[in-house]
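Only one protein chain is missing from this complex, and each of the others stays in its spot.
And then chain A:
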Amino acid sequence: MSSGALAKPQMRGLLARRLRIHMVGAFILSIGAGAYYKFAVGDQRKKAYADFYRNYDSMKDFEEMRKAGIFQSAK
């Protein structure tokens, strides 16, 4: 019909090529998402808790709360 007017399109291996591209992309994205979550969320949170509890005085905390008047059993 249109011999020579257009280049012959890719006829074979279309699914294989698509799978290859998407498999690579899926691996990269999932590992990237996991790594990002570990560093940005997980390690950050562990650090925040460690910093909070390093110099934490629970009795002082309790006294502040008691003075603010929130307890019913310890006025």
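The definition used in the following text is that contacts are C-beta pairs under 8 Å (C-beta built on N, C-alpha and C of every residue); 3 or more make two chains touch, one makes a residue touch a chain; residues count from 1.
Throughout what follows, contacts and distances are computed from a predicted model.
Peer 1: Pick, from "Palmitoyltransferase", "Cytochrome c oxidase subunit 4", "Interleukin family protein" or "Ribosome biogenesis protein BRX1 homolog", the protein name that UniProt gives for the chain of this complex that is not shown.
Peer 2: "Cytochrome c oxidase subunit 4"
Peer 1: Counting contacts across the full complex, list the positions on chain A that touch the omitted chain.
Peer 2: 1, 3, 45, 48-49, 52, 61, 64-65, 68-70
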